[in-house]
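One protein chain omitted, others in place.
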Amino acid sequence: MANDEKLIARAGRQGEPAATSGVSQKPRKLAVASEPERVGVLKTYKLYIGGNFPRTESGRFFKIVDRKGEPLANMCRASRKDFREAVVAARAAFAGWSAASAYLRGQILYRVAEMLEGRKEQFVTELFALGATRPAAQGEVEEAIDRLVYFAGWCDKYQQVFSSVNPVSSSHFNFSMLEPTGVVVLVAPDKHPLLGLVANLAPAIAGGNTVVALASEQLPTAAVSFAEVLHSSDVPAGVVNLLSGYRQELLEHFAAHMDVNALVYCGSDPGQIQQVRTLAADNIKRVIVRGLSSWNDDDSRNPYFIADTQEVKTTWHPVGR
Amino acid sequence: MVFMSAAADQIVAFKLPDLSRVPRVDEVGVGERVKRFQSRSIKRESKLAALRMVLSMIDLTTLEGQDTPGKVRQLCAKAMRLHTALPDLPRVAAVCVYPTMVAVAREALADSGIHIASVATGFPSGMTSLQLKLEETRGAVAAGADEIDMVISRGAFLRGEYQRVFDEIVAVKEACGDAHLKVILETGELNTLDNVRRASVLAMHAGADFIKTSTGKVQPAATMEVTLVMLQAIRDYYLETGRMVGMKPAGGISKAKLAIHYLVMLRETLGRAWLSPDWFRFGASSLANDVLMQIVKQQTGAYQSSDYFSQD
Partner (left out) sequence: MSNDNGELDFNTDWTYSPAPESSEHVKIRDRYDLFIGGEFTAPESGKYFATVNPATEEQLAEVAEASSEDVDRAVRAARKAYEQHWSRLPAVTRGKYIYRIARVLQERAREFAVLESMDGGKPIRESRDVDIPLAAAHFFYYAGWADKVDYAFPGRKTRPVGVAGQIIPWNFPLLMAAWKIAPALACGNTVVLKPAETTPLTALLLAEIIREADLPPGVVNIVTGAGATGAAIVDHPDIDKIAFTGSTEVGRIIQKALAGSDRRYTLELGGKAANIIFEDAALDQAVEGIINGIFFNQGHVCCAGSRLLVQESVADDVLARLKDRMATLIVGDPLDKNTDIGAINSRAQLETINKYLEIGQQEGAAMYQASCAVPERGYWCRPTVFTGVSQSHRIVQEEIFGPVLAVQTFRTVDEAVAKANNTPYGLSGGIWTDKGAKIFKVSSQVRAGVVWANTFNKFDPGSPFGGYKESGVGREGGLHGLQPYLELA
């Protein structure tokens, strides 16, 4: 991480306008040959809300530089209103997604993995540009794919692991099963900007929640590009909404929003954690703090990550003629 | 088929209602409600009043293949002299016998005011022709029966031949003339409380003056659960038509404490008007003595022995 940080410049300042031509994926060279070198097509990174790719309504951007300090991209600096729209989209998508069969959710998560596999090179390149070594970038993308497959497989199994039929002493059939908590805000980690997002996003949607995720502030490009994978993978619009922006600026709105049911905070900043927990109390939001130092082991690769954003519902039925 | 009857004060058109509209019954919920009645604690004056009321509601019954005129005369004697040590007891409501014993009972009871109930219609199975059922009914009434306890055709009911069951009741009611008709559902053979409720509604619409749980020949006989469902059917029928129908649980009620639970259930389901032998009966043979023992116990404070109570 320390090495990564040296390679990566801090995000640009608030309100800084996008450079008109300062974005490049390669170091620029003057073309001296008689045939002009092909001019690359640069990527515009946008938000992903309700199945659309809008720019931030605020018009604000922040700049990301590559491993050599050269400008890499202008990221949308999502505002509270962008977040509000994302929650509206997530809430609207919840009824359908939570009612989708476990089998279908598994199919769709697996489809996401397939799509990511097909675009592996793009993500390796993006992570490399963000400062990862090629092998590390490749490893991260591959683990992200595998993690999607892992949680795709859990979709129709976690219920069997965590549900119970409860032997009550009256003449009732009583059972407890999990239901998704609702709209989950995910504050994705900076470490492993793609895998860290996937490791926390996949269990939330595998369990039928809809999500508003804030990509790593430091290293957002690969995470934001992941929206394209989701978009082409049969994930219904609004099930996942991805924002880029300043964590500290958005946290209070995340935590205070009364239509958010749970907040997964990945990180270990005590001030931020306290702020989130305090504001979350206004609607008894569930707050899950994940301060893992790695997203590449069984500490995050387990079904308890699904259970974290589930509610236990217990139902009683009389047993009679 | 629509029958008209002029037996009651007003003309009543008998028409089989749409039984699919009868409210459903949840067995577990009924059981819970019954437990709540059973948790009522009936003590002191309240208990004594209840015991006397139970006594007044008893149809003292003998329905055995071995019944003889002698046995029926003993029963009638018991009905008229429940317990000589207690002179101001209420009398039982009726004696209940087979049709062949009605004349014997009529003679034995004379002008005591105790009613004679006769089972009829091929009791207890009801597996005979309508013609014979009607003849048996008319015969019992002619011999002096004040009340006829008929059985429904359970086989027909379970086959869904509701109209046939209904028409039989209407015809028997007609044959009863001025005698009151109690319709035995034989709930132990109907199996579900949904069936009990539907059969109750059917019987009331067919003109039953009382509905009755059981013959006593099939287990389970009367239960509080079945009786509650029937009382609720009576309530709904009354609220819909304004006509009161009586209730008679029969079979298996041999203890005073249980009978009092039935009264609690009656009180909290139908209220004031039904707390009377005109509208509620216990079909029982050994209940009376247990009630008598309890009354003596209430008065003397000492637990009683059956050696001191006549068994007829």
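All chains are identified by letter, namely A and B, in their written order; residue positions are counted from 1 within each chain.
One rule holds for everything that comes next: a residue touches a chain if its C-beta (ideal position, glycine included) is under 8 Å from a C-beta of that chain, and two chains touch if they have at least 3 such contacts.
No experiment lies behind these values; they were computed from the predicted model shown.
Remark: the absent chain touches shown chains A, B in the intact complex. Of B:Arg40, B:Lys71 or B:Lys217, it is B:Arg40 that touches the chain left out of the display. Touching residues on chain A toward the chain that is not drawn are 99, 161, 164, 166-170, 172, 174, 176, 179, 181-182, 261, 270, 273-278, 280-284, 286, 289, 302, 304, 311-318.
Think of the hidden chain as still there; on chain B it touches residues 23-26, 28-30, 32-33, 39-47, 49-50, 53, 232, 235, 238-239, 242, 244, 263, 267-268, 270-273, 275-276, 278.
Criterion: only the chains that are shown with their structure count from here on.
Rounded to a whole number, the gap between the C-alpha centres of chain A and chain B is 72 angstrom. Looking at the complex, you find that chain B touches chain A at residues 26-29, 31, 191-194.
Considering their complex, residues 170-172, 318-321 of chain A touch chain B.
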